[in-house]
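Read through the structure below, which is laid out as structure tokens, and then see the notes.
With one protein chain removed, the remaining protein chains of the complex are shown where they sit.
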Amino acid sequence: MGKKMSLLMFSGEYDKAMAALILANTAREMKMDVTMFFAFWGLFLLRDPESMSTEDKTTYEKMFGAMTPKGAEDLPLSKMNFSGLGKQMLLEMMEDDDAPKLIDFLEGARKKGVQFYGCKLSMDIMGFKKDELIPELEIATAQKFIEDASESDIQLFI
Amino acid sequence: MGKKMSLLMFSGEYDKAMAALILANTAREMKMDVTMFFAFWGLFLLRDPESMSTEDKTTYEKMFGAMTPKGAEDLPLSKMNFSGLGKQMLLEMMEDDDAPKLIDFLEGARKKGVQFYGCKLSMDIMGFKKDELIPELEIATAQKFIEDASESDIQLFI
Partner (left out) sequence: MGKKMSLLMFSGEYDKAMAALILANTAREMKMDVTMFFAFWGLFLLRDPESMSTEDKTTYEKMFGAMTPKGAEDLPLSKMNFSGLGKQMLLEMMEDDDAPKLIDFLEGARKKGVQFYGCKLSMDIMGFKKDELIPELEIATAQKFIEDASESDIQLFI
């Protein structure tokens, strides 16, 4: 039976999401099954900037949606972000090495058949609707993550 | 033999502790064994605000004890805390969805028989005494965590 990797995506930061998606893409190329379970700030990575909506949201949910990063390329760095200056510098250094951007690794993971789950409780609290996020996303509870992770060869909280 | 989950609680932040305790409660409901090992900032979650003491502490330990969060509900968010304003907003959003608070998930984990360990070295350095923390806590060394984690189906550093 094939090997399996299960990632709990919690942080919602450009650099950590990059590490996670590089692992996800690489593991798929190695024919492993890969599941990514997005909770709390992790969900920002999957927002589609073209599909934002304020419909059916409370005032807090609208404010929260407006204040927080809108998709992969909008995420801040986990350190040295310096209001975006540090991130800009890192992006230039990545370009100098012809390294793909975060959005490219996300596209890769989607094409390669990584399984995407969104934490139901986080989505309810933050007011994110299914059609504001990437279409592959399935909504799931913590039980799903635990079932999945307990059968995986690698589990990481990122 | 039953499945087992082992969490290393390092961060001491409201949102990460929430994720961890939701996993711990859910895994116990699924009849898994759950161990939580608290080190460094993670120990703040287990402080009992009613049992603070400065007895037998150095000046640094007293200062440290006074400057740091006093129990679960006093923890800051890992991001967007904005001196507590961001946390207040998240708490209101949680209340709108009738989601339990962190302290409720901690109570749940205690009632459901999650095993709590506190890192001896961290407690020595920070000057936390056993009776300032929740009574279920057993003091243990890194070796205990490693033994435990190496027999678990899920291990996460949170």
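Residue numbering begins at 1 within each chain, and the chains themselves are lettered A and B in the order written.
FYI, a residue touches a chain if its C-beta (ideal position, glycine included) is under 8 Å from a C-beta of that chain, and two chains touch if they have at least 3 such contacts.
In this text the structure is predicted, and so the values were computed from the model without any measurement.
Checked against the full complex, the candidates B:L23, B:A39, B:M93 or B:I134 give a single residue touching the omitted chain, namely B:A39. Although one chain is not displayed, chain A still touches it through residues 3, 5, 15-16, 18-19, 22-23, 26-27, 29-30, 32, 78-80, 89-90, 92-94, 96-97, 99, 153-158.
Think of the hidden chain as still there; on chain B it touches residues 8, 10-12, 39-41, 58, 60-61, 63-64, 67-68, 121, 124-127, 141-143, 145-147, 149-151, 155-157.
FYI, only the chains that are shown with their structure count from here on.
Once the centre of each chain is set as its mean CA position, chain A and chain B turn out to be 25 Å apart.
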